[in-house]
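Note that one protein chain is taken out, while the other chains of the complex remain in position.
Chain IDs A, B and C follow the sequence of writing; residue 1 opens each chain.
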Amino acid sequence: MHECCTPIRAAVIGASGYSGEELVRLLLHHPHADLVAVTSRSSAGQTVAQVFPRFGSHPEARSLQFVEPDVHALASRADVVFLALPHGVAAEFAVPLHAAGVTVIDLSADFRLRDPAVYQEFYAHPHPAPALLSKAVYGLPELYRDQIRTASLIASPGCYPTSILIPTLPLLRAEIIRPAGIIADSLSGVSGAGRKAEADYLFCECNESVRAYGIPKHRHLSEIEQELSLAAGERVTLQFTPHLIPVNRGILTTLYLAPTRHFSTAAEAAVLGDEIAACYRAAYEHEPFVRRLEGKALPDTKNVVGTNVVEFAWRLDPRTGRLLVVSAEDNIVKGASGQAVQSMNIRFGFPETAGLE
Amino acid sequence: MHECCTPIRAAVIGASGYSGEELVRLLLHHPHADLVAVTSRSSAGQTVAQVFPRFGSHPEARSLQFVEPDVHALASRADVVFLALPHGVAAEFAVPLHAAGVTVIDLSADFRLRDPAVYQEFYAHPHPAPALLSKAVYGLPELYRDQIRTASLIASPGCYPTSILIPTLPLLRAEIIRPAGIIADSLSGVSGAGRKAEADYLFCECNESVRAYGIPKHRHLSEIEQELSLAAGERVTLQFTPHLIPVNRGILTTLYLAPTRHFSTAAEAAVLGDEIAACYRAAYEHEPFVRRLEGKALPDTKNVVGTNVVEFAWRLDPRTGRLLVVSAEDNIVKGASGQAVQSMNIRFGFPETAGLE
Amino acid sequence: MHECCTPIRAAVIGASGYSGEELVRLLLHHPHADLVAVTSRSSAGQTVAQVFPRFGSHPEARSLQFVEPDVHALASRADVVFLALPHGVAAEFAVPLHAAGVTVIDLSADFRLRDPAVYQEFYAHPHPAPALLSKAVYGLPELYRDQIRTASLIASPGCYPTSILIPTLPLLRAEIIRPAGIIADSLSGVSGAGRKAEADYLFCECNESVRAYGIPKHRHLSEIEQELSLAAGERVTLQFTPHLIPVNRGILTTLYLAPTRHFSTAAEAAVLGDEIAACYRAAYEHEPFVRRLEGKALPDTKNVVGTNVVEFAWRLDPRTGRLLVVSAEDNIVKGASGQAVQSMNIRFGFPETAGLE
Partner (left out) sequence: MHECCTPIRAAVIGASGYSGEELVRLLLHHPHADLVAVTSRSSAGQTVAQVFPRFGSHPEARSLQFVEPDVHALASRADVVFLALPHGVAAEFAVPLHAAGVTVIDLSADFRLRDPAVYQEFYAHPHPAPALLSKAVYGLPELYRDQIRTASLIASPGCYPTSILIPTLPLLRAEIIRPAGIIADSLSGVSGAGRKAEADYLFCECNESVRAYGIPKHRHLSEIEQELSLAAGERVTLQFTPHLIPVNRGILTTLYLAPTRHFSTAAEAAVLGDEIAACYRAAYEHEPFVRRLEGKALPDTKNVVGTNVVEFAWRLDPRTGRLLVVSAEDNIVKGASGQAVQSMNIRFGFPETAGLE
């Protein structure tokens, strides 16, 4: 389909943040999509190249201007609209765009939760568009690829959730690990905080600094627990500790998991290890963006930054009976904009890796 | 005592690494110690100021020369000798210096373990001086202050162990937390790897990178488990995951602990919280180098770097029933050289904070 | 004097920025000064320890509260007041404090220029208190030590000027270099921009980034040219290019200078080199905070960060006939707060290095 057809028309609303900038980068180079509109209240009137000087040699970036967001204009000009907006605001755009028949890919948290009560618990205000929740598909392609193919509203997952769900879901479904007691300890680059002019994210406040934040009840918990619970077939409560570390890009997550099968000898660990390896192979052998590390290799954010890949490695610890899994991803690519483009590719019948290699 | 008396004479063996450099800095400015000798095979013949240009304005640093290590000469010239050497090598110096009556403060792992079999298990060679193990005191002042006062051989703790033991030991002793299932997830600056010319620690390999390493059985586990077990009165097995992050200095440790008392409501958490606060207050209220954070504050390595302080904060999570504690320290100061000087102060009757403020 | 007498009382107005924080740190540990007041509109009501968690173990920091700035209260309570305020604002406080007889040490640019017309040219508004200009002493101790001893208003130099003037002034005065054609190429850490919540100084905008800014007419030019001109006895115009580099602290300045004496052979360079060395030795041999590097050593900001030292090295290039000088300092210490405390020490008869070692 993708070689014969005219490209689809894509727009990005709220394109001046880090996720928006990455969407612009991916769409400017996408073989099957044309970036037809970018909006930003603060940048309206400027070209993409002026707002993002790194795209200054790209002809389209030099001509395409940021505009004020106008739902009617966008609805008539775009086949797909990406929302790179704060939660709460995204829904205001999603509702009319969806009604106008545009495919909406929302990078905010607004449509990730199935239950509006959970949204209210974690986001501290009523859900802005509960009627639309049933239309939304959680845009994790490795889990919901079939649903994404026909979705009209795709709720692209958060950065932390992706790094946690990919290594955990297959093990939960296969009942290799227990649903209780899961711990996710995550380290995120500063771009995860967005391009917000807040003193906490100044260079001198982040450089030569490491800190935990948002504990013990970070907002992303809600969507992670939702998907873990669906995989486990029972309610899962997660311990999740995010930390801020001085890198621009990347999330490293260390997962502490309890295998259902007891092991304390090397022989028992080997048997369980084979089971885990087989489970992961079955789940991810053909996934283009999931990389299972082998041998002594351990994940390193520098090996995934700039790519749509999430990589992970695991170790069984016979001393404690636990399974450790460490995963790494680029929080703005597989954790945000790359994954959203991956969903677009699936939704419009393009090769899933188009524009993401 | 310290105002009337002549200063003690201190020497540092293996002074050209990061811990050695920090010892030199602390001793050059110490009000009650004179730095009389520094040794380093690679730097012999150069002055301290030549090897460490940052001390170039200090008169003693401009005159004191590095020498080859000579046990006999040191034994006659120094009252206290610090060993900033690799494990295995440190013992070779500790034995004759101890026999010569010099107080030895060893920053290596050689005398931290009471049981030589555990040493062999974790360090993969027989203990080099098992007869001396019974003389050694584990140099964590907050735990072994009385023993340090009269010790002839002080085994100064590792950087990770300090960040883990300080927040854990009082809770274990008071039976507020269970000995089983403790997890310590630690993030360390690159100076923890030492001043070794290895490609893994080059700027470009560490900058914009985060990675776990040494899992699941890091060497520091042995001394941590020894001290946790002593505090708990039963054998404790720890899950410990060290990570390397792109900062020069600092360790941040996140601890996942299981309170013995069940809690799931805010009221139950408040009762337990009072108990924890009282336990920590009793343990550390008068400790000059332990900082309990209050209110919403969370540890940040930038607030302890360059100081001998370890700071921590804790949160009860009624959703999971767990207690989270986060601690921060400078891995080279409280995690190594500052703590060693603190032990020296105790051993020689100086104010414990002398030269460490 | 300083051992027998009661300490002086010091206050800091505008203490919540990076220079203010450093002043607080230096004054909390100063042997002859008591920090009696700190002001900040945004932090009023909080303790110093709450605003600056790194001082959380200092008893005074835990008790001293930030207050709203009140000139009358400060005038009666403090012997010396440091102004760590934006230019223009500083003068509003300096005038009444000076009138009340308090010694004022101003870290802003307000009283550095002798000529109010130059101030207006570079700062784009009329000088706020021209009558006070004649009372002000430019607080570079290596140049104006005698005047500082009796000054009532000390205009502490900027960070770039210190790094440029220290290596240049003795050569200009000795007519070893020509006044024309001087180039200063400076690299500054991000703390130089202050603790301002602006997007340009976010971690992700500065990390993995290097850029020039403010060219070709940076505001600091005015005070540098004033002092160069006074030293040369003629009007000096400087080429000055500041750059922002991803470090917290430090300025490195590379100076391109034209010796008056021609040299193109090694022998000629040796003769001139002796002259330069003698000139620098005469100027700085007894200066506690100026470090002349010898041999092959070149300045490195990491060797001066956290200290009040400015270090420099020089090279003659027979190929081009130029003299290169490279200097390094901590922009917040010798470039701001440390230098201000050095002036306080001189003004109040304390040892010049008190509290700065």
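Basically, contacts are C-beta pairs under 8 Å (C-beta built on N, C-alpha and C of every residue); 3 or more make two chains touch, one makes a residue touch a chain.
All of these numbers come straight from a predicted model, not from anything done at the bench.
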Of C:Val89, C:Leu230, C:Ile245 or C:Cys279, the residue in touch with the unshown chain: C:Ile245
Touch criterion as defined above, residue of A:Glu142, A:Asp300 or A:Glu352 at the omitted chain: A:Asp300
Chain not shown: contacting residue from A:His32, A:Arg291, A:Arg322 or A:Arg347: A:Arg291
Selected from B:Arg195, B:Arg235, B:Arg261 or B:Arg281 as touching the chain missing from the view: B:Arg195
Contact footprint on subunit A, counting only the chain that is left out: 29, 53-54, 56-57, 208, 288-289, 291, 293, 297, 300, 302-304, 306-307, 309, 311, 357
Touching residues (missing chain, whole complex) on subunit C: 181, 183, 185, 187, 205, 207-213, 215-217, 237-239, 241, 243, 245-250, 252, 254, 256, 298-302, 305, 315-317, 319-320, 322, 324, 326, 328
On subunit B, residues whose C-beta touches the chain left out of the figure: 18, 189-191, 195-199, 201-208, 246-248
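Definition applied: only the chains that are shown with their structure count from here on.
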Greatest separation from subunit C - chain, by CA centre: A
Subunit A and subunit B, separation of their C-alpha mean positions in angstrom: 39
Subunit A-subunit C separation of Cα centroids, rounded to whole Å: 47
Averaged-CA centre spacing for the pair subunit C and subunit B, given as whole angstrom: 37
Interface hub residues of subunit A, defined as touching at least two other chains: 205, 207-208, 246-248
